[in-house]
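The block that comes next holds chain A.
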Amino acid sequence: MNSVLVFALAGVGLILLGLYALLVQRHLLRKVLAFNVISSGIFLILAGLARRAPGAEPDPVPQAMVLTGIVVAVAATALALAMIQALRTATGRTRLDDDGED
Partner candidate 1 sequence: MAWLNLLPLAIDLVLALTLLWLAWRALSSPDLFRAVVLFIALGLVLGLVWVRLDAVDIALAEIALGAGVTGALLLAALAKLQPGATDSAEPASAAEFAAALEGDPDTPRPALAERAATGTAPIALGSTLDERPVGAAAGTAPIALRWLIALLLIPPCIGLGLVVWQLWVPAPGLTDLVAARLDESGVTYPVTAVLLNFRGYDTLLELAVLLLALIGVWSLSPAPHLDDAEPEPALAALSRLLAPLMILVAAYLVWIGAQAPGGAFQAGSVLGAAGVLLRLSGWRLSPRATGWPLRLALVLGVAVFAFIGLAVIGLGQPLLGYPAGWAKPAILAIELAATLSIGTILAALFIGGRP
Partner candidate 2 sequence: MLVSLSILLLLAGAVFFLAGTLGLLRFPDVYTRLHALTKADNLGLGLIVLGLMLQADSLAAAGKLLFIWLLLLAASATAGQLVASWAQGKGIKPWRG
């Protein structure tokens, strides 16, 4: 059992949890959190793949991708939160409900 593999598999677990919550939860803020959990899972797998050669220097290319990805994820989160707020101002709702089919 390899430490790096543990984290990569935990990344898969995060993706599963995030996808489930994204589909099941109705509150939009929860969907935003779920998106972030999914992206964290993807980042974990990528950073794990950078460490496949035991004892050697980690691969800088996936690390650079994750590094910029984290910052972009925060910006996307901020945009999503602003959109939720705009939705609330316009309709008074903060979640997606099935009723009404709108």
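Candidates were picked such that all candidates are chains of the complex that A comes from, given by their letters.
The working rule: contacts are C-beta pairs under 8 Å (C-beta built on N, C-alpha and C of every residue); 3 or more make two chains touch, one makes a residue touch a chain; residues count from 1.
A quick note: this is a predicted structure, and the numbers were derived from the prediction, not measured.
Peer 1: Which numbered candidate, 1 or 2, lies in contact with chain A within the complex?
Peer 2: My answer, from the options 1 or 2, is 1.
Peer 1: Sort out for me which residues of chain A touch candidate 1 in the complex.
Peer 2: Spelled out, the residues of chain A in touch with candidate 1 are 1-21, 23-27, 29-30, 33-34, 36-37, 40, 43-45, 47-54, 56-68, 70-72, 74-79, 81-86, 88-89, 92-95, 97, 99.
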